[in-house]
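Note that one protein chain of the assembly has been removed; the remaining protein chains are unaltered in position.
What follows is chain A.
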Amino acid sequence: MNRNPGDDARHGASAERHSSVKVVLPNVTIAMTMRNMLRAYLFGSLTIEIDGRTMPEIAGLRPRSVLAWLLSNPGTHARAHVAALFWPDVLDISARASLRNALWGIRRALDTVGGAAYLESDRESVGIADGLAREVDTEEFVRLAERDDTASLREALMLAHAPLLADLADDWVLDAREEFRERAGAAAARLAELCEQDGDLRGAVSWTRRAIAHVPVRESSYRALMQRLAKLDERGEALAAFERCRAMLDAEFGTVPSESTRVLADRLRSGQGSGEGRRVAARPAEPGRQGALPGQAASRVRRSRQRPLVGRDSELTTLSRAWEGARRGNGGVVLISGAAGLGKSRLTTELIDTVSGQGPRCAVGTAFELDGAPPYAPWGDVLHQLVADVPAPSRDASWPSDLARLCRSVEWRWGRPAARSSADPEQERRWLFASVAEALAWCSGDRPLLLVLEDIHLADTASIALIASLGRRLTELPVLLVATRRPASAPAKLVIAIDTLRRQDALVTDIHLGRLSATELDTVVWSCAPELGEDARDRAVEVAEGNPLLARRAALAASDGADPSDELRDWIRAPLARLDGPARLLVDAVALLGRPMDTGEAAALVGSQQLAEALERAGHEELLEIEARRIRFVHALVRQACGAEIEPSRRAWLHGRIAEMLEERPGRPVAEIARHLLNAGDWERAQAYLITAAEKARSLGAFDEAAGLYSEAASLDAGSRTIRAELWLALADVHAWRGRKDEHDTAFAHACTVLEEVDDSAALAGAYALRGRCLRTTLCHPGEALRAYERALHIIDTEHLDAPELRAIVVAGLGWIEVASGDLERAEALLAEAEVVPEAGTDLGLAAEVCLARAAALLRRGRPRGSERESEDAAGLARRAGRQDLACTALVHAAGACAAQGQFERVLELADRVRRSRPASGMADEALAARAYALARTGRCAEAWEAALAYVRSVASTGDASQEARAEFDAASVALDTGRYGEAATRFASALAEPSGQFSRALARVRLAEALVRDGLLGAAHRELEQVPFEPAGQTQLPETLVPRLELVEGLIAAARGASDRALHCLASAEAAWRRMLGVPSAGEPGTVTFVDLARPPVGGQVEPGVELGRVLAERAVLLSDVGRADDARAAAEEAILLADRLGFDGYRQRVNALRSPVVTTE
């Protein structure tokens, strides 16, 4: 293996460590102190030496990254700042606990070579000790570059021999790597200037070329190169540099060189050199063969592939009609379904061509044909195009910052950096989805929008969920989303998403492309090979079997003299063989990239000057085409065939080249880089990129994709055991977010096994704490959560771990579990213990959580007033901690406490406060739900129904079927309570149709039965009741309240069937149950007890036995009156009215009043 000068520098330094104080290397002189000297090499892989002894590798990627960051950022730093930087997606205290663990690992590694003193830390701060001697190559680079003399700049550039921290792929590392690449480019450019001043023009040219190699997209470097070459009288070379500049600018930015560069080129052409000659008018360069622009080549490529659209007139008419609807503001989704080669893409291209005269804005995104593609890839593609074409929205709008997390062009083009991620990836997903909806509204504000998403059967589940979430919004916008798919390969998620779109009336049409007739195929064959004889044409038509793509390829093969009955792969061998180096490289690279390649990427791979010709040749062979600066295969089948022709060794090499290219591209698609590094066999670096990609996916709420990426990283035979343990734990966390308990258990078990093997008690305790949180929150297994937390606490205590933050987290977690379903005394003791941990005192987020837990405990104790106050306090603390999500949760909790006190006006007030805080948050939906409930409860039926519908609409934008089902359940409850029985039945049934719905299914069956019986559908109601035992029902769903509710419905059915005795028996049983819950065994003492499901406040989670008793009494009064028991009827009616008065509930008052009046009159 070749060693570069930087390697020499390291090995030289190591070899000389015992004998001298200065090491002189070829072209590099580095001062060294032999005693108490830390030397850090950040260029290349991170290497640390203490007095010449190499520090062993730190276990874990994150600790290594922390050390590199501390070395790159001299001075002391607040622990909270460093923790938030490296663990942004968790609670502050949890991040601090992780930082403590990482610092412990760093100190241990430094200590093995006697360098522990270099890590300086106390309770609040951390940094590399200032007073001890150290040399960090990046600091040395900066120092040398600032000296601004030839020798120093040369030395600086020798140091920057390799990419910064090549073995890490954290975001900060990638940013720093880009920064040092820029710095190296600037140093080379400055060195070139100094060489020129010294009269060393050859040297100046050489360093200018180096500057371009570091930063290939800076026009001024090309201009300097042209000038210096001209001074050397090398005009041909200078003009070649101009052509490279022009090709680069066209490929990268779609622009032409600036006027000053063009003027210089004109002077060179006219033989005036770079001297003081006469200025000439700028004019565009001649488009010669050598200098043809990709765009110009594209027009030739497009001409060569022009082909008529055959046999798709009716489909095009349908599409055009959908577009007309969208133009009028009634957008939606159109699916084009069909097998490969039937012309789905061709049809969308025709639509774009047809409507382009009407001035729409168009954008095309393609799902990657690549395993483990980044989440939202096709959407990122589309949004990048839109953002580039649309002015920035007002600074007042917050959504661009959310959108920037998916599409970095938002930062570059609109100057809006990405918002910091919160601790709740679910919420991040909602914000992201909402931001995409807002972006589409913004981009369609001045003209209609036509979006094309190709091959969505290949799309990641997050992209598919996003499509589903947009459905309803699209129907209100001038936006048509056309998506192509192969039905045979459609994943289950896509089928569900299509169903969702259909339910939302957002699916405008689903066009199924069939096979073409022989006559139509004959037209296809003739259009591309008119020279073929009739027999050859017939043969081409016959082998195509109705597929226009195959007909075209068969015709081209026949035209080449090949047998049309060959396979597609045979047909493309001849055209591939005709391609020269750059064109073949381009075709192979596009085949392996798995998505359209933008021209900038292609230029970086094959050279900007070679690109136009390569593209022209590949286009001439009908392999590649270019559209809107995106190079792609004419068809996916052709891509597959070309990909299959690449030899394994060349394939690995190409993947490595593509990875290198992508690493230097703006935006750095980390998931793609990981994929290509994997295919290139570079597993160590692939693992680092997979981890970064997984973290990004998780932070965007793309859990399926994150799980896939973590799994893959964990399964690689790379990285230390500690890294693998970190990966298994991260995977366990993601599985918890996905609600996959079994998979969480498996991943956690793997992590534990590894951590026990490496005997890392601190990490093991942290692992159990993480498991406790997962089981307590997302997975909702309080019993197992309790055991996990207890195990964490046991390890902390028996191993005497110095882990105060972790202890506080564990103790608070235990407190929460006790609050939810255990011993309230113990809960309060635990919460108090968590609060007194000094390291936890500064964490307002934890303080807010503890406060909220205490509020929940008070509610459980039946003290809603105190609970409301604690909830308000928790909201205040959460706001101060910057935890808007937690603040909203606390306010919703306060609303629940108010509802429990019967203060429904206050519920409405709190709900409005939540809604005003951040419209896209999940808690804002909860606030809408609370509003609908409170309005229904207070008899404001029309407003309640309007609020319920707003709630359903808002949740529909999440694309989350389980949440949508819960919203349907809540809306159905409002419908039932406001007398919309048919609507209620439909919505309960819709909620029950979703198996993952987050609501009590048993209660939904009971309430559906009630809606049906009140609508007169007795048989259907009875059948629903029969299903109740087969639905899950647990303690948190207040199962004891289900029985009397069920008995009320049984009573209604029996009464409607004329079985009065049975009906009265059921109602009496229900009445007795509610009375028991109220603690009042007899009539006349109505109470105000309220049961609250802590997991689901306040809608659907609140049961008011007094109200329920009133409902039963009202029904009983009616029935008694019907059977002639007037006195009993009157007594029941009187008590029902008394309850209604006391509880402020009007739901049955009118009915009972009407009933009571004649009874009273009779008396």
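Convention: a residue touches a chain if its C-beta (ideal position, glycine included) is under 8 Å from a C-beta of that chain, and two chains touch if they have at least 3 such contacts; residues count from 1.
Heads up, the rule we're going with is that contacts and distances are computed from a predicted model.
A chain of this complex does not appear here, and its UniProt-recorded name among "Ring-1,2-phenylacetyl-CoA epoxidase subunit PaaC", "Sporulation protein", "Iron chelate uptake ABC transporter family permease subunit" or "SRPBCC family protein" is "SRPBCC family protein". Summary of contacts with the chain left out: across A:Gly561, A:Pro838 or A:Pro1032, the touching residue is A:Pro1032.
Only one of A:Cys195, A:Leu1008 or A:Leu1046 touches the absent chain when the whole complex is considered: A:Leu1046.
Checked against the hidden chain, the listed residues A:Arg181, A:Arg486, A:Arg860 or A:Arg1125 yield one contact partner: A:Arg860. Mapped onto chain A, the footprint of the missing chain covers residues 780-783, 821, 824, 860-862, 1025-1026, 1028-1036, 1038-1040, 1042-1043, 1046-1047, 1054, 1059, 1061-1066, 1072-1073, 1076-1077, 1091.
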